[in-house]
Every structure is written in C-alpha cells, then in structure tokens.
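Heads up, one of the protein chains got dropped from this complex, but the rest are sitting where they should.
And now, chain A:
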Amino acid sequence: MVVDQLSENDTDRLFQAFSDATRRDIVRRVSSAPFSVSGLAALYAMSFAAVQKHVAVLERASLVTKEKRGREQVVRANHEGLQRARQLLDEYEAIWRERSSRIADILAEETEQLGDALP
C-alpha cells in the first residue's frame, strides 16, 4: 500500500539516493544538525562539486533540503522523506511478523502432537 502511495519514480529516487555511502553519511550528519555544503565538503576526500552533486541527488529524493543563506548553502534533513523510507521498512517488518507467527504455529503444532503421544 505504501508502495502504491509512492510513485515508482519517487521510490527509485529514494533508494538511488541511499545507495551511496557518502550520501548516507550526509543524511546521518544533517539529521542531527544543519551543515553548509562547504562544511560537508571539508569532511570528505572529494571536491566541493562532487559533494554538491551528492546533495543534489538527496534533494531530488526529498531527503534533504538546501537553502541559500548569504554566501552559504545550508543543507538540512527532510524528515518527511526519511519518514517514507521508514514506511517501506515498516511494510517489510510486517512480512517478518507474519513469518514469525507461522513459525509459532509450526512449533505449537509439534508440541500438541507430542502431548497427544504421551500416555
């Protein structure tokens, strides 16, 4: 259902954004505090332009927002976008909850059979 709510393009962008270690790191950092693009660039062994590209990918996936403040560009986490990724994981969790309950049924059945076999 969540998959339906998100357009396929949205989902593609979202997961493409998360597919890169630097981008995941950027998301983690800006989740706790806003960073300027140059502040982020100082953290990685890559050019300012490369970091700017990563930020642009994250922005298109609605995971961060970028805002001009004077001469700086400030990057912040987009909590709504992160929330959608979490929803997808929620769906997957539901699948495992169902598997867990089927396993419980299998194990309970055996215990019952064992009980029946006892005198």
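The rule is simple: a residue touches a chain if its C-beta (ideal position, glycine included) is under 8 Å from a C-beta of that chain, and two chains touch if they have at least 3 such contacts; residues count from 1.
Quick note on the criterion: contacts and distances are computed from a predicted model.
**Student:** Looking at what's absent rather than what's present, what does UniProt name the missing chain, "Spore gernimation protein KC", "Substrate-binding domain-containing protein", "Tungstate transport system permease protein" or "Polyketide cyclase"?
**Tutor:** "Polyketide cyclase"
**Student:** Which parts of chain A face the unshown chain closely enough to count as touching?
**Tutor:** 1-3, 11-12, 14-16, 18-19, 24, 27-28, 31, 82, 85-86, 88-104, 106-108, 111
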